[in-house]
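The block underneath contains the structure these notes are about, expressed in structure tokens.
Heads up, one of the protein chains got dropped from this complex, but the rest are sitting where they should.
Let's turn to chain A:
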Amino acid sequence: MMLIPCPFCGKRNESEFIFGGPVVAARPDPNAVSDAEWVEYLTIAPNPLGPVQEKWWHARGCGEWLTIWRDTRTHDIVEAPNGSE
């Protein structure tokens, strides 16, 4: 069980959180993209072997949606890679 850092509550047990999937590209204007681009937005999520940015909801805590960078190989919560937020 991971320890997830909440910006309000500090490190808390994973069981207090609900997983919200990886951070994906911003939602495009659905009227301005092609069918293929729209389908890609909906269905292609990052799934790297290594650091991935994820959304977690502190549902059984303060209610904050937060993001972390998690290394999928180790479960380590890591610093954001250079150039990302």
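In the analysis below, a residue touches a chain if its C-beta (ideal position, glycine included) is under 8 Å from a C-beta of that chain, and two chains touch if they have at least 3 such contacts; residues count from 1.
In this text, contacts and distances are computed from a predicted model.
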- Task: Mind telling me which option in "Acetolactate synthase", "(2Fe-2S)-binding protein", "Anaerobic selenocysteine-containing dehydrogenase" or "Protein-methionine-sulfoxide reductase catalytic subunit MsrP" is what UniProt lists for the chain we can't see?
- Result: "(2Fe-2S)-binding protein"
- Task: Identify the residues of chain A touching the omitted chain, counting contacts across the whole complex.
- Result: 1-3, 18, 20, 27, 29-31, 35, 38-39, 42, 55, 57, 59, 63-65, 74-76
